[in-house]
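One protein chain omitted, others in place.
As written, the chain order gives the labels A and B, with residue 1 at the start of each chain.
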Amino acid sequence: MALEVRSLTKEYIRGRVAFQAVNNVSFVVQPGDFVNIIGRSGSGKSTLVNMIACLLTPTKGSIEIDGLNIVSLKDKEASAYRNSKIGYISQGQSTLASLNVLDNVRVPFHLSKREGTSKEAAFSLLEQTGISHLAAAFPKHLSGGELKRVAIARALINHPDYVIADEPTSDLDVQTTAEIMELLKNIAETGTAVMMITHDMEALGYGSRTFVMDAGILTECAGNRVYISHKRG
Amino acid sequence: MKNKFIFGFLSIAIGLLIALGPLTIFPVCGVHEHSEEVMKCFWTARAELGVGFSISILGLLSIISGNPKFRLGLAVAILLNGILAFLFPAVLIGVCGSARMNCRALTLPALSILSSLIVIASIIQAAYLRYTNKEGTEEHGKQTAND
């Protein structure tokens, strides 16, 4: 279940000048990997993961999952792929205000045709993320950390192969950050690959691999050197 | 809880319209121009004055009261009053004998519509109160609660 990204490029036209948000990026992610992606704002991190999530179409290059190039998928297939293979935890507070916590978690289950019901699975995910007591509550009554747990539970409802987390700890305190990162680490340990964009130095330690994105170019670094080089750069 | 206010204010408003409408907005003919005879519709207006105010007061009580069982009783009382409000101009007392006179062309349909509305509203209210009383308190996960 490897994810292979080859020569991925996304070109934008900004003020009549073309620039590469993502420039000729290649890497492979294996099951169970916990990948950190760091880099300055505007360096192309979100563009990269959004292409992997089939939310953006690359200008060049390929993304292959088990030999299937997802770049060429049509919207409907792409959405189905995203729905079943990817668990997406977006930045900031990302819940549907009109649904209670349990239904928020159930939403992805019902976006594709599936057998069975989602209630038990959703409830057990809420237990896993430690907020089962909030199942009937509405998002407006939840704290930032609790909302993030809802997003994590929701990302897992369809047993994805890849979890993409876009700055999952950006608006959380130190204690909550640690708890959320534990959760993500546990997910990776079950064999689901986790790709996390972060600016949070506290969060970096949980990952197994670290990539640095700079002006659209991705480099993999080992261990602490990443941290240091990132700080310099 | 919202529906308590909706039904209460609806009852008060419709009750006042039933009571005062026949004297103001959609007036009855009252006393005959030529013969100075007091016509049927005059008495209908009097009867509606009573039954309309009664509906308003019951509606007010329904807002004040916190007890669902008492409010169920009030809904039934409003229902019966509504039926009376319908029957006074239609059957029990009646209105004048000519199709083009105000009380038949204007007052009768207005009163019929208003009293039908309050009858329908009180049936819904009574059914709702009975249903929620039976159900008791709802467990977690109920989406529909008071939205």
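To be clear about the criterion, a contact is a pair of C-beta atoms (placed from the backbone, for glycine too) under 8 Å apart; a residue touches a chain by one contact, two chains touch by 3 or more.
Keep in mind that, in the parts below, contacts and distances are computed from a predicted model.
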item: Omitted chain (choose from "NADH-quinone oxidoreductase subunit H", "Probable chemoreceptor glutamine deamidase CheD", "Putative hemin transport system permease protein HrtB" or "PadR family transcriptional regulator") - UniProt protein name; value: "Putative hemin transport system permease protein HrtB"
item: Which of A:A2, A:A80 or A:A178 contacts the chain that the document leaves out; value: A:A80
item: Absent chain, residues of chain A that touch it; value: 12, 14, 21, 41-42, 44-47, 50, 53, 55-56, 75-76, 78-80, 82-84, 86, 88, 90-91, 94-99, 103, 106-112, 117-120, 154-155, 158
item: Footprint left on chain B by the chain that the document does not show; value: 29, 32, 34-35, 37, 39-41, 95-102, 104-106, 109-110, 112-113, 139, 141, 143, 147
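In this text, only the chains that are shown with their structure count from here on.
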item: Length of the line joining the C-alpha centres of chain A and chain B, rounded to whole Å; value: 59
